[in-house]
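Handing you a structure now.
A single protein chain has been omitted; all remaining protein chains appear in their positions.
Going in written order, the chains are labelled A and B, and every chain counts its residues from 1.
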Amino acid sequence: MANNALILLIAFPIVGTIVAGLMKPGAMVRSWTLIVSAVTFVASVIVACSVLSGNTLEWSHDRFNLETIGFGVKLAADGISIWLVLLTTLITPLVVLSVSKDIGEQPNGHWYYAWILLLMAALNGTFLAADGLLFYFFFELTLIPTLLMIGIWGGPERREAAGKFFIYTFAGSVFLLISLIYVAAQAGSFEIAKLVEAGQYKLSATELCWVGAGLLVGFLIKTPVFPLHTWQPLAYAESPNGATVLMASVMSKLGTYGLIRLTIPIAFTTAGHNQTVLCIVAVLCLISIVYGGLIAWVQKDMVRLMAYSSLSHLGLCVLAIFATSTLSLQGAVMYMLAHGLSTAAILLVIDMIARRTGTRNIDEISGLFAKMPVLSTLLVLFVMASIGLPITSGFVGEFLSLQGVMNHYGLGVTVIAATGMVLGAIYMLHMIAKVGFGPLKAPEGAELKDICGREIGALLPLATAVLVVGITPTPILDSFKNDVATIAAEWKPKADTNAGPKSESDFFGQ
Amino acid sequence: MQFVIDHSYLIPLLPLLGALAAGLLGAKWLKQNSHWPIWLGVGASAVMAIVLLVGMLGQHPENGILAHPSHWFSWIVAGDAETGVFSASAGAFLDPLTAVMLTVVCGIGFLITVFAKGYMHGEAGYFRFFAYLGLFIFAMTMLVMGDNLIVLYLGWEGVGLCSYLLIGYYYDKPAAREAAKKAFIVNRIGDLGFAIGILLTFYCFGTVSFFGDMTAGNPGFLQKVVDGAANPGTEHLIWTIPFFLMIGAFGKSAQFPLYVWLPDAMEGPTPVSALIHAATMVTAGVYMIVRLSALFVGNEAAMVTIAIVGAFTALWAGLIALRQTDLKKVFAYSTVSQLGFMFVGVAVLSPVAAVFHLVTHAFFKALLFLSSGVVMHATGGELDMRKMSGMKKVLPKTRILMLIGCLALAGFPLLSGFWSKDEIIHAASTKSTLLDLVLLGTAVLTAYYTFRLYFRVFEGPEVVPHGDHGHGHDDHGHHNHEPATMILPLAILAIGALFAGIINLPFAAGVREHALGHFLSQSPSLVLGFKQVTNTYAEVTDSDRIGFGQEPSPEHHLGVTGFLIGGGAAILGIAIAYFLHLQNRRKADELAGKLGFVAHAMDAKFWVDEVYQAVIITPLRFVGRMLWGIDRYIVDLLVFAVGFVPQLSGYVLKRTTQRGYLQGYALSMLLGLAVILLWMFV
Partner (left out) sequence: MPEVFSNLALQHYLVVGSLMFAIGMIGFMCRRNLIVMFLSSELMFQGAAINFVAFGAYWGKLSGQSFVIFILAIAAAEAALALAIIVLLFRQKHTVDSQAFRELRG
């Protein structure tokens, strides 16, 4: 039963997409989307319960197999993927709930909802895929609804944003596909487990180096990491809010998830333990952390600020992923969840502010706390989660990631990585101070009402999740401990390095 | 007592529930009754804290270690055997140090919430204020109760957040906005150091628990420090840990160069200044170092650094305080200065003296801040001492209370501040004469600026300003400037300020000598700390023994000279203030005129804020802008360049082959055909 529920997590939203496409714009289609996404959420909770009680769920169907190329439709849910599926299915209904009515009532408004559902299906599919090619298929499928949402409902520069977003991420995916095909040719199958096996035993170090580079580029663009991030601020800023939320909170996790699921197990095993590549990645992550933080500080547009903030945060996440130990991977997965929750929440709040004031420019608004106490309180909570205050979700992920980085890379790298903490506080509080504090100021025609029940309904689940994850992280950390431990066990530094738990100390010098 | 130990989670939980009640119900239902949940919550916690303290005073365990660990639940558990299991339990570690801190936090916290009812009456954000206060008490109790670094860090960040919210309480005031932001960010810089210290601790010792599981042979890192049992390959990093933790302490406890946020924090409502920015939160750094003294004392370089920073801050802030005209600013710099004393206390191997001064300081500084609050209340928000004088007729009770506070702060003989300050100075004098002189000089300055304020405001010809109700009050009839809910807590604090010295007198008088020291010496922190002292230093002096609450050697004699000098310093300062600010105020101005540049520098607070702005903030922001430019025009250009390759090749092909000439196409078809044929048949 639960095994079959896996396909439902993809099938529900796809059916929803088709039906929504056939409906007329208006309130009906919104309710329909809400129902479909909520039902999917419930289904994912059921699946999650089964997974968390220790099962590994699998679903496959022989009819769709292509024996000649070793492709098979296989889905699987383990402790890592299920949390990301839950994140997707939790955030999608909330996005729908908070979508402004005016989009839904435009002549083609029903398609907006349809694309949200399709995106949900594609995201679920990517997280659940147990076959490399299927993973790639869903990974690419996420682009289509996003592209359409940006291109049709985006801001004034939507064409440029959509084009850049699509071409950039698609170009990265090409490398991903080539690497996958190459490994699959050796493995005789696209099944991820087989790919991993091939990476460990069949490929030479040189091959792994190239395969690893290909797998890296695709995912690092998606995450993104400096210098592959320039599509992101534009795409975030020009997207309609629903797309921005899903992009920032869930789609960016496709990159980090791919790193954990494919890149590290396939290409960075003992044989492919390539110091040079690892050092390059580490340096890029450190640059991302500082660079993103400093640029976020000088942004005027709150959404762009969030884009650069993501660059900074996910830099740490990727760094922790490449510190591959159980601790750091647990931290990284936790950080992915926490970042998804807090980013989605802050972007939703920004949209609520923008809808009322008509602007997202922090210089044009101030003193909103007086008029919107509930919204402001929630904003402060989410910002604190974003900058990693204890008892919010952000702390656990950030701290464990940093601890993993410390254990692996040593003091020097950690100090640089941890500056993200201070930079995060600086740009986030800069934003709050500008928008929330000070004398009341807003553009003409702004309707400064506090948030209504529907909007509270969209934010409250996120607030609860942020706090629950922050207060009781241990069950969550335990649920994927074994999965990340397997990955970490496959990845070991070469035996000839020093006995200490670190391996890069000579390079980063302490 | 046993109830408190079994249900220690109630101590932070009750204020938190109070805060939730006030926050969620306050806006619509409780309104001006929002103080009740906080009064109840904090009051209950205060009762529990006092019960705990009294209960512990009656316990004298055989092995000399008095501690009641209590485990609530496993908060964070991650990692595996290979990297070490990162485990942070949410739990309390109830030992004498915690008991003392809890009593100060909850007791004084409760008095201040009582005071705040009268002070904040009629404010629009009344419920919000009390909700934040409850949240603060929650975080602060977590901070002092935590049994590991992560819970300590939780409280640490939590109080930072509450401080931020409370400084920014008047959020429509730009000054409050900037001050709140500054407080949080400067603290966050300290927290960065603290966090790295924690990460290093786990890296080196594989645990973040202070004392581990005391029964199960699973030692905490403090024990490991004493035993020298670090993870192999990490020994070379241990010496850096205190330095990183120290940055955290300097941030939270407002030491040079991270003290700049504290004077600005006075933008918050006065009860907040009293509670958070004088009595409790800012002492967290001192608490942390005392708690971790085993880690610190063995590291001589770290101790010297702390001593230098502490003494320098004490003097530096004392100098700035000399010329401040805002009542709360004077006390703010005074707090910075007194915190410097406490740091010197821990640095000269006398954590007991530091905690002693922490306690007495909490009493008299809270008293002083709240009294200035009464002044502010009576003058409608005016705090400039140049605009007021001779207020004793208007505020007779406050004047007496303020006088007690000022005397205690100045270290007037026999009052609480005298004993605690003197103990630090005495301990310092055994280590370094220079340190001793700096502290004595600062003591003179302290007495001087304190009484400058007192004489200016309460004595002399009567000038009562009527401000514009700058702290946001509606005019609700200030007929009685000294209502009972405001004066009563002050009176209790004044009793503390007068007599708190009794808890740690250097001679027996009613209670035994060094009673506090004796009590604290049963804390595992001080036990391990003293063990580390004996491990590290060849010679352990009587001062060190007393500093850790141990019995001094039999030949130890109480030196009277020290007390005479200390008391003399206070009286000297008061006398100068008397002549310059009561007898002959014009003389003071003339003197300032003669000092010229020096006075100007003090007025400008030595331009530290400006230096920060010019050296750090502006360049960083400039770098941010520059990077943004690079991002848009260079990084993006590189990406564009990559995209340009196919674009260019397409263009070239189009120009060369796709020209639109039918014959050309036909010719190329023909050639293509020819090539294929050649390929096939030749």
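Definition applied: contacts are C-beta pairs under 8 Å (C-beta built on N, C-alpha and C of every residue); 3 or more make two chains touch, one makes a residue touch a chain.
These numbers come from a predicted model, not from an experiment.
Q: In the complete complex, the non-displayed chain touches which residues of subunit B?
A: 654, 658-663, 666-667, 670
Criterion: only the chains that are shown with their structure count from here on.
Q: I'd like to verify one number: the distance from the centre of subunit A to the centre of subunit B, where each centre is the average of its C-alpha atoms, in whole angstrom.
A: That gives a centre separation of 37 Å.
Q: Quick check on the complex: what are the subunit B residues that touch subunit A?
A: My answer: residues 23, 27, 73-80, 82-84, 86, 128, 150, 153-154, 157-158, 161, 164-165, 168, 171-174, 176-178, 180-181, 184-185, 188-189, 191-192, 195-196, 199-200, 202-203, 231-234, 237, 240, 620-621, 623-625, 627-628, 631, 635-636, 638-639, 643.
Q: Quick one: which bits of subunit A touch subunit B in the complex? Just the residue numbers, please.
A: Residues 167-168, 226-228, 230, 291, 294-295, 297-299, 325-328, 330-331, 367, 369-370, 373, 377, 380, 384, 387, 389-391, 395-396, 399-400, 402-404, 406-407, 411, 414-415, 418-419, 421-422, 425-426, 429-430, 433, 436-440, 471-474, 477-478, 481, 485, 488, 498-502, 510 of subunit A touch subunit B in their complex.
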